[in-house]
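What follows is an incomplete set of chains from the complex, kept in their original frame.
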Amino acid sequence: MLFEIKNLTKVYGNRKVLDIPELRLEKGKVYGLLGPNGSGKTTLLEILSFLLPPTTGEIVYDARTVDFSEAFLQGLRREVVMVEQHPILFTTSVYKNVEFGLKVRKEPKARRKRMIHEVLDLVGMREFAEASAHKLSGGETQRVAIARALACSPKVILFDEPTSNVDIENQIAIEGILRDINIQKGISVIFTTHNRIQATKLSDRIIFLFNGKPASSIYENIFSGSISTDGNGNKYCLIHNKVRLAVRTDKTGYVKISVDPKMIKVFPAQDSSAGGHKLVGRVMQLTDEGDHVRALIDIGIPISVLLGREKYKQAPILTGERVELFFPLESVEIM
Amino acid sequence: GGEPVIKMSTTTSTQASGLLDMLLPNFTKDTGIEVKVFAKGTGAAIRDGMDGNVDVIFVHAKAREEKFVSEGYGTRRYAVMHNDFVILGPPEDPAGIRGMKDAAAALKKIARAKAKFISRGDDSGTHTKEQALWAATGLPLVTKTTTVVKGGIKRALAFKHPQGLGTWYLSIGQGMGKALTYANEKQAYTLSDRGTYIKYKLGRKEGLDLEVLCEGDEMLYNPYGVIPVNPEKYSHVKFDLADRFAKWLVSPRGQALIANYKLLGQQLFYPDAIPDAK
Amino acid sequence: MNLLIDSFISAILLLKSLDAEVCAIVLVSLKVSSSSTLIASLIGIPAGFAIAFKEFRGKRITITILNTLLALPTVVIGLFVYAFISRRGIFGPLDLLYTQKAIIIGQVILIIPIVTTFTIAAISRIDDRYRKSAMTLGATTLQTAGVVFREARFGIMAAVIASFGRVIAEVGISMMLGGNAKGFTRTMTTAMALEYDKGEFVLAVALGVILLMISFTVNLFFNYLQGRARV
């Protein structure tokens, strides 16, 4: 086990921003951490990289129970490196930034040079080696920060939204790096992202955080809406003043809902769209996800639907086509 | 304010001895005139008068006071009082001058013995007196001159001391009290006015491990003068009030107050205008 | 105005004559003030780091006390040190009074609060991500402090420069603990105070002009260091 977490909480003021009863992460895996803004992703990564002590709870790292004393942590930090969400580079050259972790690890000078050039090549920043690090653009900064962490050759790397400001070509490169260091060097990787496709593509397991808790519910199709009752006494949820979904709940007023993408049913559109519970939309995007195909369908709001591969092959829907959606009552969960 | 006020520059010894604290309230009571006192080194106090910053000066450097008057800065020097200097030293008296009356001879013995001697070296009245005493010893003296420019004219400043500066003869450029403290720390000889000595020796818990080893020489006489600033030089000075102050000091009342002033049971100043005032 | 012109010319004359006495005074001043600045920096900068980084009970009151000590009058420091090193004091036998060492002791006490409070002010405004970055890259506490120091170096340098300015211009402690003994502990400022007491204003200001020239040279050097550090 890489990390075993028990009853971990982090409290700021009177707000519990992290509350994890149990979480076990294995060695040599890639974990994707997803969740809305403020769900505690960054906070969790900072705790896992031993930069932030939790308010309560126990963490076992690599069979060692972590006691949050500085001397103990310094040893662990040599094995676990984090790349921050908005990394800051030391106000010196790019080269010296990347050199820092190596100097600290007392690498000999010649080896340092080789390693620095290697990691800068990986993120495509070699030609910036002598540039002033604090004058770089947003994406350049992010890439140098990744190189700086890679240079340390740690056992675990935590990436906080590693590609958020990175251009398309380098997004591909960095995704490649993540995979490569995991496969070739056996480095365990935990990364956060708001890009579901990236998460599915790269990770062995996805962890959803919601309000500081690992969420049991599917972190997809999350919307804010309000509950009302129609003339027939049926409850529905009105989303963005555009879409009505039938729901079964006792709550009223403003709520957050999530819709299970596996439970939504898709039909080719009939011109006479009479079906009471059906909504009409247009297929925006189809994405391959191995056993499934994910369809993004615009019904006023973008809805994600997961279709079984076999079903899709038999009755394919095409992008740009109009389709009808049916939302069973069970598909909508009020959070 | 309705009350008339005059400004006076004086040497630290008149203030530190407590004399002014006794004299001035009496003067104010008698005349309704208040006196603002600025105590500093003799040189700086005379400068204050020359620059017209004060109405009257009260110092002890007779030659310079007379020059001050002759150059037209002051109207007239009133001889007010004197006290005397004493040569102090450690109780062990390594140079063996205890009981000597001849001050120059005593200094000569100190120089011969190369016993530590603390000089104020600040061009004060005391320092002027010390230089005169060294001159009287007949020992070869070193003269150090510095050139400065005043009003565009170069002028040399001279400073005399016996040979041995920095070895046994220490020039510290500070006031009397500090020189006493210094001499006490180094258990050295020094020249001091009697008032400050009494104050330091008897007036404080810390005391002073120095004793009077040589006193009573004519040359150790230390006269104080008061001089109103000349209104012809500075029309803004309150000459009338300043002159009243000077005259009050040399009046029987002023002189009697001076004669009767005692610090820790010891008389410090002897009236000069009316020597037998009581 | 005349005073200033006269003083300036006198200062030039003094410098030109390479007067041995003036040279000695300048050297004593420089030696004493750089020693005390160095020692105070070696104590105050780490202290500032410790206070700024550590979270502890009484942190704010510590800072308030340090701020209070910025108002420590030289007379108090002088007498305080005097009480220890005078003949009757505990350290009397060391015979420190009226030596350059005594001045240094007093001046160090004078400027430690300056160095410390401004180090705290300089550090506390440094983005916390520098500290975190250094730590996650495996730096020890000392190495992390080194990184933060680098980022805060201009602020800390300003504190050191101010402290140096404070001590080289300082007169009370030098006078009380050094004793202004000619050739031993006479510094530029005690010499100035003496000339002022004598009424030799021109000479006093001339010495002041020399002091400022020296301070300017020292600061040009600091500036050069900063320029190099900027790279």
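By letter and in written order, the chains are A, B and C; residue numbering begins at 1 in each of them.
In this section, a residue touches a chain if its C-beta (ideal position, glycine included) is under 8 Å from a C-beta of that chain, and two chains touch if they have at least 3 such contacts.
Nothing here was measured: the structure is a model prediction, and the numbers come from that model.
In terms of the labels on screen, the copy numbers for the complete complex are A x2, B x1, C x2.
As a convention for this text, only the chains that are shown with their structure count from here on.
Under the stated contact rule, the graph of chain-to-chain touches is a line, running from one end chain to the other without closing.
Distance from the chain B centre to the chain C centre is 35 Å, each centre being the mean of its Cα atoms. In this assembly, the C-alpha centroid of chain A lies 87 Å from the C-alpha centroid of chain B.
Taking the mean of the C-alpha atoms as each chain's centre, chain A and chain C sit 54 Å apart.
Partner chain A is touched in their complex by these residues of chain C: 127, 129-130, 132-141, 143, 147, 150-151.
If you check the complex, the residues on chain B that touch chain C are 40-47, 121-124, 144, 146-152, 154, 157, 165-166, 170-175, 178, 182, 184-186, 206. On the chain C side of its complex with chain B, the touching residues are 2, 5-6, 9-10, 13-14, 17, 19, 21, 86-88, 97-98, 175-176, 179-184, 186, 190-191, 193-194, 196-203, 206.
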